[in-house]
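Only a single protein chain was left out; the remaining protein chains are all shown in position.
Right, chain A next:
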Amino acid sequence: MRFMLLFSRQGKLRLQKWYTATAERDKKKMVRELMQVVLARKPKMCSFLEWRDLKIVYKRYASLYFCCAVEEQDNELITLEVIHRFVELLDKYFGSVCELDIIFNFEKAYFILDEFLMGGEIQDTSKKGVLKAIEQADLLQEVDVSSPKSFFLFK
């Protein structure tokens, strides 16, 4: 996967994750262009489109569009399910997630995505596996983990 974008129906970018080095200027240009293309599409249209040299796989959940750019040879359907699984993870973590959760807890959304995808590839597909990592981190919160003892308490 080259990148993943979350944006609202109004064209506000809510989350962006780039898996290849891209200059800021190009990123902005690509985001603008792609949002335009995707937002112009009608509900019944297919979830895949060719854009530049990439395949775009997108799906709308309520007011948010989840949009992935994958390589020519990547599997579109499984990418669609990558999106779905990510939504499930967010949902599970926030408890029926809405756009506001992602706005106000953007850093959490990034952490969850990082636990799920790394370098554009799936790290773990198990919901439990990913959430365990996140929740463990939440437990660690403000606890000073400098001494091994206190760390093992929460292991």
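The criterion applied here is as follows: a residue touches a chain if its C-beta (ideal position, glycine included) is under 8 Å from a C-beta of that chain, and two chains touch if they have at least 3 such contacts; residues count from 1.
Methods note: contacts and distances are computed from a predicted model.
Colleague: What is the missing chain called in its UniProt entry, if the choices are "Acyl carrier protein", "Sorting nexin 2B-like", "AP-2 complex subunit alpha" or "Origin recognition complex subunit 1"?
Modeller: "AP-2 complex subunit alpha"
Colleague: Pick out the residues on chain A that sit against the missing chain.
Modeller: 13, 15-16, 19-21, 28, 42, 44-50, 53, 73, 75-78, 80-82, 84-85, 93-95, 98, 100-101, 103-108, 110-111, 114, 118-129, 133, 136-138, 140-146, 151
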